[in-house]
Every structure is written in structure tokens, then in C-alpha cells.
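Written below as C-alpha cells is the structure these notes are about.
What you see is the complex with one protein chain gone and the rest in place.
Right, chain A next:
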Amino acid sequence: MSYQGKKNIPKITSDRLLIKGGRIVNDDQSFHADIYMEDGLIKQIGDNLIVPGGVKTIEANGKMVIPGGIDIHTHFQMPYRGTTTVDDFNQGSKAALAGGTTMIVDHVIPEPGTSLMEAYDQWRQWADEKTCCDYSLHVDITHWNDSVKQEVDNLIKEKGVNSFHVYMAYKDYYQMSNSELYEVFTFLAERGGIAQVHAENGEIIAEEQARMLQMGITGPEGHVLSRPEELEAEAVFRAITIASQTNCPLYVTRVMSKSAADIISQARKKGNVVFGEPITASLGTDGTHYWSKNWAKAASFVTSPPLSPDPTTPDYLNTLLSSGDLSVTGSAHCTFSVAQKAIGKDDFTQIPEGVNGVEERMALIWDKAVTTGKMDENMFVAVTSTNAAKILNLYPRKGRIAVGSDADLVIWDTDSIRTITAKTHNSAAEYNVFEGMELRGAPLVVICQGKIVLEDGNLHATSGVGRFIPCSPFPDFAYKRVKARKQLAVLRAVPRGMYDGPVSEFSMSRGGTPSASARTSPTKQPVRNLHQSGFSLAGPPTPDDVPIRPAGRRIVVPPGGRSNITSLS
């Protein structure tokens, strides 16, 4: 493992830790046991552990000890039109730790036309300097050609990236055509990557935006009006179709609406390998705020796909999350200051998109799903960390409390009640989309890399200790099924005699043949060459006496008397 050797062993006193009397909650079971950690790893689990002297001991007093959260979707320090999001890797990962999240996965967004590898290096540099917790990276594919293909290949093989994000929205910018998506997915399926999609129909959005602006709607409400949830559902449906065609695992980022979630859950019922990621905002709040009279407040909710104006959405998404139809939760934390948002004060299409949520994520799910009885504590662990670790192929290093796993732990206080407010949050943004919300459940102690970073409400995060965690391709969680299906789904041609009947003359002028791929498909195929070479038809043609459907089996000798239309039959 390439652990960034230089900052591998920071000298910290609490190198060895013992958590006593906690209830360990993994995604599969809960049990009472003590945990002994050393050098950032969990060394022992059990009762009456034999530990060296001088170990710092934390009394959990029967509280839950859960694997630290993994926020699978953040945008820290994201450049946007010459500015960057107000939460950089330091600020952002601090907020993450404060919320009980000990690992983040950030999105690398190269500008279209620029090198993926350079962007990746840039992000690595930023993150290595500043993060306070472990991190990993997704790389967004913003354009597609052969050199990008090569870079993706390198990123998978050498750089520890196994998930790539493509866009179906942002027309003329990030958006990819269906053909490109097909190629990307095919390629990722070969290399064992996870295809993440931003699912919205960008073309229709562009038309709708133009219409809204024409109608004189320029405020943030235009954002949600021009991006109705149908468009999200449509794109999700399309993405699933393409993924299923290419037999590639699909990961839908930011499931914001009921209909999109429904499509995912239907597809899963049909057996598609698809994962849905609702984000903190879609699980916790809704899109009615877009109509707020306070422009700054309304603008702070702007994200894409937008929050659904249907106030029953969060509840619904929490239900699907509990039932396992949605798999992981992210935050899509991407915060802009009000001044930055105000770039779009006269035109909602210019408002930088992004909401906060990295800090609130775990508590919000606990409050909305566990305390309401929708999900149990094990499922809570699954959706906040374990599933994410599995998808990223980091399991069981992350997302589980087991001997040998990283010592990223959270002692969860199920009873603490907090009111979310921008005054006290760790993000640098002026607005918090969850402002005023009371959340039950909070981390009491957060241990990251075997060190206590949150205790008694005090954050002791150290900038730059975060390590890059490389993700290897072909995660079993996603690819086991895919591999098995690949073996089954082998298509075969029907061996037929050569058609030797008359062939109608056709003009080669190609007056627009209805044949779809006439221009793109390689019309010289191997089989024909086989026939033309010494391929033998194996003696007399087999009589076609095994009817596929008995009723329709008769072979017709047409009135014209052309009895030699086919060599078989």
C-alpha cells in the first residue's frame, strides 16, 4: 500500500487505544466487545483483552461503536469559474469528522479537453496537503476519446481509482451522448470500474431553461422548474438500460426524487446491478425552499438534480434506503458562499450548484430512518459506511469493525439532540440547508486512523494526515454478478446454409437506408469470410424438421414457383 510514507507515522501520544464496554455494531450484527487499536489498526476484539500497559482507555458505557462513516460523494475545494468552493479539503474533512465521517471520496473534475491524469494529480496534491481524514477519489469523465480511454486505464491500473463519473446533463459541456456512454460503460466493464452517472436529461433541461427564462422566471425557483424530476427519472432509466446492455455495474449519484428512486428499485427487482445514492439534502429536506422570498436562502438549495418540491420525498427515500433499494449515502457536499451563488442572481442557470451535508449526513439518517423505526442500527452502518466500502473495494479495511481493519471508529450517541445551524457548523458556508432542524443522534467520540479526533465536542483534527486510499478494480460487491453473467450471456449465430436465392438489386447510392448502422457498422464480417473460404456446410443441409413453433412451421412454396429460395428447408 502506498501510504504516502512521508506523513505515515505522525507522533501522537494516543497511539494505542482501548474502547471498553461498547456495543460493536457492524452491518451484519451487533455484539458487546472491547476493541484494542494500535498503529491505526484494530488489533484485538473481544472481552478481557490482554493489552500492554499505558493504553489510553475509553469507556463506552454500552454505547454503540460503529465503523466510521464513509461519505462517498464530496466536492471539496472544487474549482468553479475561477473560484473554489468555500470548504477546502481541510475545512471539509473537519466537518466530516465532526459528523462522524472518517473517510471521504471526492470527485476529481477535469475540465473538458484537459487531461484526467493532470487533474487527478492536482486533486491528490490539494488533498494530501489538507485533509484530516483518509480519502479516496472518483474521477469524472467529462469528455471521451482514445486518450481519455488510455488515461482511465492508467488510473485504474496504477492510481487506485475504480470509479468514474459521467454526466448525462450539462449540455454542450460535460454531457455525453448515448453512444459515448455506451463506450465508456463498455470500457469500464472490461476494466472493472464502477460507472457513476449524473442522471438528468441535459437536452430537455436546456430547452426548459430557455423556456423558463423566456417566461421571465430568473430566480432559483426556475432551477427546479426547469429540472422536473421526470427528467431525472428518464435519465436514470436510460442509464440503467445502457448499463444493462454493456453489463456494467451502475452507480447513480444523487438520487433526489421519488420517481428516480422508484426506477432504481424496479431495475434492481429485475436484477440489474445498479446502486442508488441519495444525498443528505434529499434525505433531509425538500425543494419547497426554492420559492423562498429570500434569494440567498433559495439559492443555497440549488443543486442538480434539484431537491424535489414534493415534501414527502425525504421520507420516501429513507424508506427505500431502509429496504435496501438504495444502497449508499453521500452528501454531495459542495458549498459556495452567498457571494459566489450570487453570480446567478439574475439568471438561475448561472447559480453555482451545491449544498452542504457532509457533517449532517450520519445524524440525519439516524434521526430520519433509525429513530423513526424504518431501519435498524445494522442497516444504518451498511448505508453509511459498509456498502460504500464494498463498492469501492475497500471492504473490510473500511466499513467494518474487525481485527485488521483500519481504526476508524465512531462511538455513537443515540440520544444527543442537536439543532443544526450555520452558526455552529464546521463548514464555511453562510447558509445551511438544514437550518433549524433538530437531529437526534450524534457522534460522541470519533477515532480516525487510531487517533481520537473528536471528544467532548472538541475537534482535534490535524491537517494533512489524511492518506489516499487506493481502490482496486473489480469489487466483488458489484462485479461478482457481472462476471457470472458475462459467462452466461454468450450470443451465438445460427448456422444456416447460404442463402442462394435471388437478391434484389439495390442502388448503392444509399438514399438513406433505414438500416441504422449502415454507416457505422463494419459490414465485412467474419462469418461471411468463413463461407467464402473453405468452410464446409457439413454435407447436405440439415432438414429443418425441428419446428421452433409447430403451428407456424410450414414452408411455403410461393405462387411464383420459386422453390429454391433457400438452400435449407
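A few points about this structure:
Operating definition for what follows: a contact is a pair of C-beta atoms (placed from the backbone, for glycine too) under 8 Å apart; a residue touches a chain by one contact, two chains touch by 3 or more; residues count from 1.
Heads up, the rule we're going with is that contacts and distances are computed from a predicted model.
The complex includes a chain that is not drawn, and of the options "GPI-anchor transamidase", "Phosphoribulokinase", "Origin recognition complex subunit 2" or "Dihydropyrimidinase-related protein 1" the UniProt name matching it is "Dihydropyrimidinase-related protein 1".
When you scan A:27, A:221, A:277 or A:360 for touch with the missing chain, the hit is A:221.
Set against the missing chain, the residues A:38, A:129, A:190 or A:203 yield one that touches it, A:203. Checked against the hidden chain, the listed residues A:44, A:292 or A:416 yield one contact partner: A:292. Touch with the chain that is not drawn comes from one residue among A:39, A:59 or A:111, which is A:111.
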